[in-house]
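Attaching a single structure in structure tokens format; questions to follow.
With one protein chain withheld, the remaining protein chains of the complex are depicted in position.
Going in written order, the chains are labelled A and B, and every chain counts its residues from 1.
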Amino acid sequence: MSDSRDNALTTANRRIDNSVSSLISRIQVKRGSGRMVILLLVTFAFFAALRPGIFLNPVNLQNIGVAAPEIGLLSLAMMIAMLTGGIDLSIVSIANASAITISSLYTAIATASGAEAAEGMALLIIVAGLVVGLLCGAINGLLISVVGITPILTTLGTMQLFNGLAIVWTGGVTISGAPAVLTSIGRSTLVGIPALFLILLAAAALVAVVINRTAIGRKIQLQGANAVAARYSGISARRTLMGTYLVCGALGGLAGILFLSRNPAASADYGSSYVLLTIVIAVLGGTNPNGGFATVAGVLLATLTLQVVSSGFTALRLSDYQYAIAQGVLLVGVMVFDQIQFRHRRRASSVTTSQGAVPAAPGSKEDGQPQ
Amino acid sequence: MSVEPVLQVRDIVKVYGGVRALGGVSLSLAPGEVHCLAGENGSGKSTLIKVICGVERPDSGEIVVGGGEPLTHTTPSEAIRAGIQVIYQDFSLFPNLTAAENIAYLSELAARHKLSSRRRIRAAAEAVVADLGLRIDLDADVADLSVADRQLIAICRALVGEARVLIMDEPTTALTSAEVQRLFTIVERLQERGVAIMFVSHKLDEVLQISQHVTVLRNGLVVESGPAAEYTGQRIAKAMIGRDVSQERHVDPVEPDADVLLAVDGLGRDGAFSDVSFELRRGEILGITGLLGSGRAEIAEAIFGVHPAEEGTIAVGGRPATISSITEAMKAGIGYVPEDRLTQGLFLENPIAENIVAASLDSYRGKGRLLDRRRIADSISALFEQLRIKAPNPQAPVRSLSGGNAQRVVIAKWLDRNPTVLLLNGPTVGVDVGSKEEIFTILRRLAAHGTGIIVISDDIPELVASCHRVLIVRAGRLVAELVGDEIEVAEIQQRMAG
Partner (left out) sequence: MNALKRLRGANNEGILLAVIIVLVIAMAMASPAFFTPSTFFSLVRSSMVPLVFALGVLLVMVSGGIDVSFAAIAIFAAYSAIAWSSGSGIDPGLFGAFLIALVIGALLGGLNGVVIARFRLPTLIVTLGTQGVFKGILLTYIGSRYISAGNLPPSVLAAGDAYLVNIPGAGYLHAMMVPVVLVTIGVWWMLKYTVFGRGIYAIGGDVEAARRVGIKVVRTQVLLYMMVGALAAFGGIIYVILGKNANPQSLVGSELDIIAAVVLGGASIFGGRGSVLGTVLGVLLVQLINNNLVLVGIPSTWQRAAVGILLLAGVGIQALATVRASSRSTAIHEETVA
């Protein structure tokens, strides 16, 4: 009884006065992909100028096109999770689980009934990897939407769980073997563009269509923008969150397939640095980590930018650790920059609000996101 | 005016992004005075409070407490040390701390103690509570207390230090009328002690009952200021909006044998309401009112499936409906404009267009399950026109709209589903007095076109002005149904209180 009274008139008026203030805690700045295009060109030009010989080498460019897709897929998954105001820390573990499934199924069949039989069943085996990805996504979705655990804790736990089960399965060692189809896809190109990159583009296009042009996609966006208003508009949180994490799982599964296409070996701890990387890419690409806003194009461009930085660092003989520093600085820098810009803009845009007043303090509790 | 004022606000100017929120506001509070600050949303009331309590720094002007030096306004703690205390509308309490800690934590801070002693906190809290003659469980977590108790804790907290000026921001919104009277007794007791009180409220009758001085703000300027005895509710309201407001009763006739759009029979939910039965006919605007906590909001939320009823039946448009979730209520043809518009009704950062179609996305599925964008654009522009939403374009974020226009967006969201019955809970909360009338004009038109309208509100004059029938809820039961000439402010008030 008291709760409903609490939430009734009491807050209504204050909310109106503070409507803007609750938003400062969201670091939402609507950015077009324009900024990312410029950033991509600038980083590209920078490294091209520093080490033209190594960096502009077609092999290097091709390498960017081959290495980017798996990261791009994982980043798209991270973006979708963030779109609903969540996060998927388990995404790399899901990809590994998918890769391990494919690799071990293939090896098992190959040892039992010969390599030929295994190749014959390649498609089935690959589908099995995707199904494992979906299954992992379903577990996340179930824990988040039905049990009601916050996404951070859920995916932190399932990251450990999926990864742990992968260790149990593989005994903690790298297993090798993958259907030849995958390896050949990994090596093939179409008019100079690696097939893997085309897979990324296709997946990205599909994600873009789902998010922007379908009812469920729009509901996912609204769910992230304001979960309570979504509920009062008849949008089922269960369905949108379930859908979200299923898509994440599918993208993770696909990323696992790409892992194997590049290198026919799978291990439980492959890509351990990817969790940070995908978050960097998602945020750099304009995703609001508190939910409600993201663009596929931005994330794609950010993926390429990071890959350019990575290969540029290699060309400059900088280490993975230095790349990690760059990622961290980039992540924190982008968020700080957006926040400053957002405050600035808000100050200017408050002109149009009926309040005519800018509350100084944000109600950071109001969005309920413990990140 | 021989007494030296305890608070002087001198010529405060505050500009945001080129817009003047406060354009040179001055006022002063004498010790023991209750000073009412009235004004619409956006008049600068909240900004003024924020400036006085040190949350916002003014561009020019000064605040002087007692005869001392002007405050430098860098931190809320400076204002607190000077003796200014604010009771915020949302109380600003810590739900995870005990009542005692909530009350006395401030004094620990103010005294610059490093260690926090349970005994000292407990003693300080007990002293204030006893002083005000209250009974509160000081060891309970605030999260477990009722709203009225929380309000009392907020008051106690403000008084634990040596408060000389007490600002109460809309202190009565969450209280029942008995609780409001108790609050007023406390206010009088504080007055006797010489505490100056700034009372911010939009309930004009309350304001006139308790205050000695009235100041009205409009567009960041003081437009009226004088002894409360010289004011009537009408005069304050006029000063607030700058023109007369008509509150004349205006209802269109309803055919007596019109279809029943909603039939509710024996609805009940344990602990909230019981045995609620009523009908709504085509063309009618039905009002439901009652004190806060009477169950009026709970009935509406049960019909919309937010917290479904446990017993009784609901029929929409003649067809029985099982409503155990919001989705089912919507399928049955019910729409609901919630009271807390900004949290429950709107996606503030999203474009108006997206808000309007938020509840009807599934109906726009076209080829290959994709959304039909042309059809979406068509309905949006139709609704824009129908509801006269004032916005530069449908892609502007809802955040940029005024209260009245934002409310139209919420209504538009439901109209896009073409509901049989539209429930509106507090449709004019946070809407400027001027736009209130326009919202009701829209509702009248909807009713005339065949949508069943139910307005749940505690704004009685507004119900009197627009409703064909008014149902009164008390302690979870319908206690009266007023029709036609019986619908009068005094009558309703009396029935509400019982």
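As a convention for this text, contacts are C-beta pairs under 8 Å (C-beta built on N, C-alpha and C of every residue); 3 or more make two chains touch, one makes a residue touch a chain.
In this text, all values refer to a predicted model and were calculated from it rather than measured experimentally.
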| item | value |
| --- | --- |
| Option touching the unshown chain, where B:77, B:277 or B:381 are the choices | B:77 |
| Listed residues B:26, B:60, B:116 or B:209, member touching the removed chain | B:116 |
| Which of A:60, A:101, A:145 or A:303 contacts the chain that the document leaves out | A:145 |
| Touching residues (missing chain, whole complex) on subunit B | 53, 55, 75-77, 80, 86, 88, 91-97, 101, 105-106, 108-110, 113-118, 157, 269, 271-272, 298, 301, 307, 340, 343-344 |
| Absent-chain interface as seen on subunit A, which is shown | 1, 3-4, 6-7, 24-25, 27, 85, 87, 143-145, 147-154, 156-165, 167-168, 171-172, 227-228, 231, 237-238, 241, 272-273, 275-276, 279-280, 283, 289-290, 319, 321-325, 327-329, 331-332, 335-336, 339-340, 361-365, 368-371 |
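Just so we're on the same page, only the chains that are shown with their structure count from here on.
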| item | value |
| --- | --- |
| Touching residues on subunit B, where the partner in the complex is subunit A | 14, 16-21, 41-42, 44, 46-47, 50, 55-56, 88-90, 145-147, 150, 169-170, 173-174, 202, 220, 271-272, 292-293, 297-298, 301, 306, 326-327, 330, 336, 338-350, 354, 357-359, 361-362, 364-365, 369-371, 373, 399-403, 413, 426, 429-430, 432, 458 |
| Contacting residues of subunit A [partner subunit B, same complex] | 1-2, 4-17, 19-20, 23, 26, 28, 209, 213-215, 218-219, 221-222, 225-226, 228-236, 292-293, 347-361, 366 |
